[in-house]
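Heads up, the thing below is written out as structure tokens.
The complex appears here minus one protein chain, its other protein chains still in place.
Right, subunit A next:
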Amino acid sequence: MSQVRVAIVGGSGYTAGELLRLLLFHPQVEIAQVASSSHAGQYVHSLHPNLRKLCGLRLCHYDDLSTCDVIFLCMPHGTAMQAIERYRNLAPVVIDLSADFRLRSPDLYLRWYGKEHPQPELLAQAVYGLPELHRQELREAALISGTGCMATAAILGLAPLYRAGLVDQGLPLVVDAKVGSSAAGATPGPGSHHPDRSGAVRSFQPTGHRHSAELIQELGALAGVGGSWRQTLAFSATAVELVRGVLVTAQVFLNTDLDEKVIWRLYREAYREEPFIRLVKERSGVYRYPEPKILAGSNYCDIGFELDTDQRRLVVMAALDNLVKGAAGNAVQALNCRFGWDETLGLTFPGLHPI
């Protein structure tokens, strides 16, 4: 089979840089064009210096994009939806890493994004690009959405419990997410100024975070409640002293008495065949639970748990690299699903230790 020709739009950002890093070593992909509205004409490696001597491409303007097989959209939230038809006319498969097409319901979008979606009919067509949950749909998808980095960790961590119907939905689901600075994107602002950002443990969104909507959509579907989610979801996000990484700590109450062996069995069954999900729960050692530090650059999502039997409270920890399994790597995995390739193509980097 000839190589699939890919274009990347929004080429100056971090997720585009990660896509390039991964796709340059993908045996089935040829990177045809990289477009940028603000850096047209510059070499890719001038913006992504780790790619020097690996990529000789120069960024083109959006207007100079040609037809290709797949377009990845790496633009700021709210941008892709404004010109989505143009990109869909350029390529039969569009993968949008922004939040524009993550939600299926226009009502859910309105509630969490505070405005009407301009292409509500496309929301129903787009596939939430999480292969672990939507593998079959991805194989036929023409429009694939990226997934929120913190949402990805939380959903993967909690999915087996909701699918098995073990969650007491009359009690709150509490999700605390800690995230590194690269999740804020490549555009600097006052909050990312080094003297203020360095050393921060900053509660930047204790309530109202939009990734909550992805949890409601995906966990609600697994629980069989669809759009009728009633469980209290308390999601909070904290910026911590990492460049890359997400650690989600979710507290959920079970609806029956279980011991940890049952939880082990449940997670083992759910993820035994998943190439990028690892269970991390060790009795001793330093890395007893998921730790984003050793996942930097990899497409893994590590998941662990501990049960407080007295309260039926299960604490689920999930860690990933926000730019890889939380964005570009997950998008490449979705691409692999879409074309029926081995899902690990381009994604075999195991991370570093020590780092």
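Criterion: contacts are C-beta pairs under 8 Å (C-beta built on N, C-alpha and C of every residue); 3 or more make two chains touch, one makes a residue touch a chain; residues count from 1.
Criterion: contacts and distances are computed from a predicted model.
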Name of the absent chain as recorded in UniProt (options "Sodium:proton antiporter", "Lysine biosynthesis protein LysW", "Putrescine transport system permease protein PotH" or "Electron transfer flavoprotein subunit beta"): "Lysine biosynthesis protein LysW"
Contact with the hidden chain (one of A:H194, A:K261 or A:H353): A:K261
Which of A:E30, A:E282, A:D308 or A:D342 contacts the chain that the document leaves out: A:E282
Residue numbers in subunit A that touch the chain omitted from display: 260-261, 264-265, 268, 279, 281-285
